[in-house]
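Showing subunit A:
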Amino acid sequence: MDRWGAANGLMRARRRLLGAAVVAAGVALLSLAGSAGAQSSSSPPGLFGSLPTAGTASTGGTISVGFLTGSTPLTIFPITADTDASVYTSFSFQYDFFVPLYNGPEGATQEIDYAVSVGKKPTFSDNNQTVTIPLNTNYKWSNGQPVDANDLVFDIDLIKAAVKENPANFSSYTPGLFPADITRISATSKYTVVIHLSKPLNPNFFLNDELESEAAIVPLPSTAWNVDSAGGAHLDYTNPANAKKIYDYLNKLGTSVATFGSNPLWKIADGPFVLKTFNTTNSSWTATPNPDFGGSPKPAYSELEGLTFTSQTAMLNALKSGALDISSPLDPTYAPQASTLRAAGDSVYAYPDLGFFDAIFNFKDTTNHFNSIISQLYARQALAYLEDQAAYVKGIYKGAAVAAYGPVPSVPRTPFTPSDAINPPYPYNPSKAVALLKSHGWNVVPGAQTTCTKPGSGAGECGAGIPKGTPFKFVWVYIPASEAPVAPLTSEAFASEAKAAVGINVVLSQKTFNFAFANYNDAAPAGAKYVNDWGVNDFGGFTDDYWPTTNSIFNTGGTYNQGAYHDATLDQLVHNSVFGNSASAVTAEASYLAKAVPALFMPNNDLIIAVNNKVGGPAASFLALTAYQDLPQYWYIKK
Partner candidate 1 sequence: MTGYIVRRCIAAVIIALGVAAVVYLLLNFTGGSPAAAALGNHYNKITAALWNKQHGYDKPLVVQIVDYVWNAIHLNFGYSYKQGQSVAALLNEDAGRTAYLSGAALVLALLIAMPLGIAQAVKRNSIGDYVATGVAFTLYSMPAFFLGLILIQFLALDLHVFPAFVGDNVTTTWQAVTHPLEMALPIVTLAALTVASFSRYMRSSALDALAQDYIRLARAKGLRERAVLTRHLLRNASLPMITLVGLSIPGLLAGNIITESLFNYPGLGLLFYDALQNLDYPILLAYTLIGGILTVTGNLIADIAVAVADPRIRLD
Partner candidate 2 sequence: MTGMGTTGVLEVTNLSTQIRLSRSVVEAVGNVDFAIGAGETLGLVGESGCGKSMTGLSLIRLLPNGGHIVGGSIKLRGLELVDLAEDDLRAVRGNEIAIIFQDSQSSLNPTMPIGRQVAEPVRLHRGVSKSEARERALEVLELVGLPHPRERLDDFPHQLSGGLRQRVMIAIALACEPKVLVADEPTTALDVTIQAQILALLDDLEERLGMATLLITHDMGVVAGRTDRINVMYAGRIVETAKTERIFAGMRHPYTQALLGSIPSLDQDRSKALYTIPGLPPDLAPPPPGCRFAARCPRATEQCQVEEPPLTGEDADHLFACWHPVDGPVERSVTIPHATATNGRAEGDRLLQVNGAVREFPVTAGVILRRQVDSVKAVSGISVEVGSGETLGLVGESGCGKTTLGKLVVGAEKPDAGTVELAGKRVFDLRRGALRRARRDLQMMFQDPYSSLDPRMRVHAILREPLQIQRVGTRREQDEKITNVMREVGLPLTALERYPHEFSGGQRQRIGLARALMLDPQVIVADEPVSALDVSIRSQILNLMRRLQVERGTASIVISHDLAVVRYLSDRIGVMYLGKLVELGSSDDVYHHPAHPYTEALIAAIPVPDPTVEKHKGAVAIRGDLPSPRNPPSGCRFRTRCPRAQELCAQVEPLLRPFGPGHVAACHFPLQEPVGTAEPEAAHGSAG
């Protein structure tokens, strides 16, 4: 799973918001900020606030979208390198002009929406080693050429060239998988592409996590962009040497912010819009509807505008004054402002992204034998029982978040959401935590320090490697409010509860995201130096792909297995999700993880979006914003 969400800028926007809803199946939910259903029939469960009303579309007008400085588009060429990928807006910016092979989400459900994709549903054959991808025939480029099979082959050839040059050139690259797993790609007809894989992959994995991914596969104009200099000869991109030259040329231009608006290459688009101007000073931009856009609906307004703001507050102020129409996702601390915004005539709604936040355990931290303690399932369960997520959602997120208990959240739903995501295996219950510890030989002293009194690995004993008198005590690292506005508060609430109810001492330590991520990370180069400095790292979380496997996160040796979690059962489940054939493998994996508590799962916060009431559109087009996707062709100015 290579879509990894918690970038710095992203993290800030992602952490903590809250949503309304959701809860366990069959049980009633809390509905926070009023009822959403009245306005929109498609209002999903767990929505905070209310979506903009559909209204009646008029033609013409300008719709502006907000960006935060530091989160403005860095690349327009849709093969995105690692260093640019952390700015998530690059992708939706690219997709305004270039339609991806597969794109989503489908309304509130996190899956591919074929209506906004070039590709149709693929078929798998030959023991899942041959993939046949039929393409929609209605898309065409601004130069009049249709978007066909060659354009997809062109893109994948360029990706291969890019990865060969440097794996960091393609942010969705995963060692051993895409694009290394493609042995052959060919256009079998004008609108059909066949991909041969080197090993069998789970079809859901290949479709949802490789073809549809953070940096997606985007068919590119193979007849126009196959050049290595301005006005240069058109090259045969199937020749890897040419592909490299083309890639180098396009990549250089594609990251040259100064020429975004002026470079004619980028005007050859198949998406709903064409970039018109790009102001390098503050990265604001304008785009006009692409007359050649083959999808539907076609934009009814005459200009899409990207405006940059230095802060979320500034963005909201602009929104209030009418200078901005649609905000970028805001963090949950803005939830209390929903009422003032609504009073000003704006719509405010919030919904979580697909992904999870977790405070990871450091299974290598030998300070106070924490590694031995945390290796015990009962200890992890006890900690999970101490999380009062309902209270966090209410008091800290102000309703703009949803409780979460595993790597797949309860909201938003995917076709693969397990029941454990909705029915928490370890709901808040401090007395159960006390009982668990007592029954494993701990002297529980609420408000003071709980210590191990019965060492040993037998039943009723603390467990292997925990000597008598060991205190249950560890360092909990969290990110400052400037980077993750509510992270300190949940950390503080947890620490308070742990001490007061169970006598577990949580020593809080604030570190910037970059520092924590670079150093308090057993999988990082510098990790060994700091291995005993931290017990828990509440650094953020990960976004899930539509097939939400935790491959590379919790499996042994995973690139992002920051706490060095090791569990053979899980490793097998992950393997099934990636290489197996089962359509429910990932559900089993997620369900297992929810019970195994490899990390403390934290509430899945909402992304708050504020929209000027003059803007209308179908609910799905607004919900997509909470998944960091723009579908601007659906919007319009209401009459």
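The set was built so that all candidates are chains of the complex that A comes from, given by their letters.
Here is the rule we use: a residue touches a chain if its C-beta (ideal position, glycine included) is under 8 Å from a C-beta of that chain, and two chains touch if they have at least 3 such contacts; residues count from 1.
All values reported here derive from a predicted model rather than from experimental measurement.
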item: Touching chain, any copy counted, for subunit A within the complex - options 1 or 2; value: 1
item: Of subunit A, residues touching candidate 1 in the complex; value: 4-10, 69-70, 74-75, 82-87, 166-168, 171, 175, 255, 257-258, 279-282, 284, 307-311, 313-314, 317-318, 321, 323, 482-483, 512, 514-515, 517-519, 523-526, 559-560
